[in-house]
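Missing here: one protein chain of the complex. Every other protein chain is in place.
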Amino acid sequence: MKAQELIVSKWLNTDQPLSIEKLKGKVIAIHAFQMLCPGCVLHGVPQAQKLFETFSADHVAVLGLHTVFEHHEAMQEKSLSAFLHEFRVKFPVGIDQPSVGLDIPQTMNLYQMRGTPTWILIDKKSELKLHSFGQMDDLLLGAEVARHALEGLESNVNIYKTKSKGN
Amino acid sequence: MKAQELIVSKWLNTDQPLSIEKLKGKVIAIHAFQMLCPGCVLHGVPQAQKLFETFSADHVAVLGLHTVFEHHEAMQEKSLSAFLHEFRVKFPVGIDQPSVGLDIPQTMNLYQMRGTPTWILIDKKSELKLHSFGQMDDLLLGAEVARHALEGLESNVNIYKTKSKGN
Amino acid sequence: MKAQELIVSKWLNTDQPLSIEKLKGKVIAIHAFQMLCPGCVLHGVPQAQKLFETFSADHVAVLGLHTVFEHHEAMQEKSLSAFLHEFRVKFPVGIDQPSVGLDIPQTMNLYQMRGTPTWILIDKKSELKLHSFGQMDDLLLGAEVARHALEGLESNVNIYKTKSKGN
Partner (left out) sequence: MKAQELIVSKWLNTDQPLSIEKLKGKVIAIHAFQMLCPGCVLHGVPQAQKLFETFSADHVAVLGLHTVFEHHEAMQEKSLSAFLHEFRVKFPVGIDQPSVGLDIPQTMNLYQMRGTPTWILIDKKSELKLHSFGQMDDLLLGAEVARHALEGLESNVNIYKTKSKGN
């Protein structure tokens, strides 16, 4: 299934807006979160940061998507920016465009996400490959990202940020 | 040294305003924190909640003090309220009164706190007994709270919320 | 209730045999464990080591009691010694005297312990004050040890290893 485009009102931690279209050719790992969701703050966001530090940006794009569906006034852009700064989040984060007359923002609605944290994996051809609500284990997340990153490549291509890792 | 009175603009998680004066006769354990300080969110606030659940409210008052000294716009009352709700914080939290023309709020300034998290312990006679910046170990925090809670009491008085604990 | 004397076949990590009788005047915190019990290795033994490092030996004696009630051949003295060395356990550990014709060793039997880990606290007058099977929270353990350590003392006596802690 082709992944639907992200609907983002503003991007943080990046010079220019991102999109699934623009990132075609790379694996896209999207961590949908809320800055006041304990499961995101304690597990998902640090995991996304580690993913960002492990895999080469040439092969894998790690994105955050701030999908606010409750306490909207508490999680405005100013608060999110401070959160990203204080928790040292370095990957790009898009603010999911609020819906009119609906608590759930537009991308969250489009993808029919059940809550946060949610992991979305999209392959190099923009196909939606994984949609997982709740905590995801590091071993499995690393395996799935590597699987899609290596598609169409020789198996000895270095998909990591550093050369020393792996073989 | 007599503990200086808290200067609080608003209290959350409590029906009525609290003060050191009103709590005379109990040990007061104050956790000064910011809702976007990682050391507070990951360690200090859960520790304060556990302290609140362990000791009897007849003997020990556990208070949070939201001492915002940076990213002021990001940590307004609406955001703090949502944080307390989502992270299931049940103890009373006072918002440290902002200073005019100074980033550091008034109680933080009065106590000359160096940052967050900070633990303050005040004994039953309103004497300041401990002022500790940074993470504090559970074993030592439990020991210090018990030490002051038992002052002037028979050593077999139950200072815990439940009867089954300890002796 | 007066605490019954420990029945120990050999003491490790100490120059001379210890006993409840000899330690009268101090609080005795006994961690009954097996070196191959996961709850002991992952939680109880590190907790006992931290207790040993926190409280002054003038006031609190932290003891391990190796109560082997299963896999006896797997947990002989040679294995225990290597375990204590590798896991950097510094407090004295007594080997609970095996029973004849019974899996449960003698002190474990005498105290009717239900398994490992078990915490036993004995006050300065050799009274048994706490007998707790399973994991015990650091806050509560620190509180209980402090409570008994301060019995009969001025509340400002330093019961910790370092002077800087607490007041």
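In order of appearance the chains are A, B and C, and numbering begins at 1 in each one.
By definition in this document, a contact is a pair of C-beta atoms (placed from the backbone, for glycine too) under 8 Å apart; a residue touches a chain by one contact, two chains touch by 3 or more.
What you see is a predicted model, and the numbers here were worked out from it, not measured in a lab.
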Touching partners, among the displayed chains, of the absent chain: A, C
Sole residue of C:18, C:36 or C:110 that reaches the chain not shown, by the stated touch rule: C:36
Omitted-chain contact residue, chosen from C:56, C:81, C:109 or C:158: C:81
Residue ranges of chain A at the interface with the undisplayed chain: 47, 50-51, 54-55, 129-130, 137-148, 150-151, 155, 159-160, 165-167
Sites on chain C contacted by the missing partner chain, in the whole complex: 36-38, 41-42, 70-71, 73-75, 78-79, 81-83, 85-87
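Criterion: only the chains that are shown with their structure count from here on.
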Touch-based graph of the chains, sorted into line, ring, star, complete or other: line
Euclidean distance of C-alpha centroids - chain A vs chain B, Å: 36
Chain B and chain C: spacing of chain centres that average the CA atoms, whole Å: 32
Multi-partner residues of chain C (each touching 2 or more other chains): none
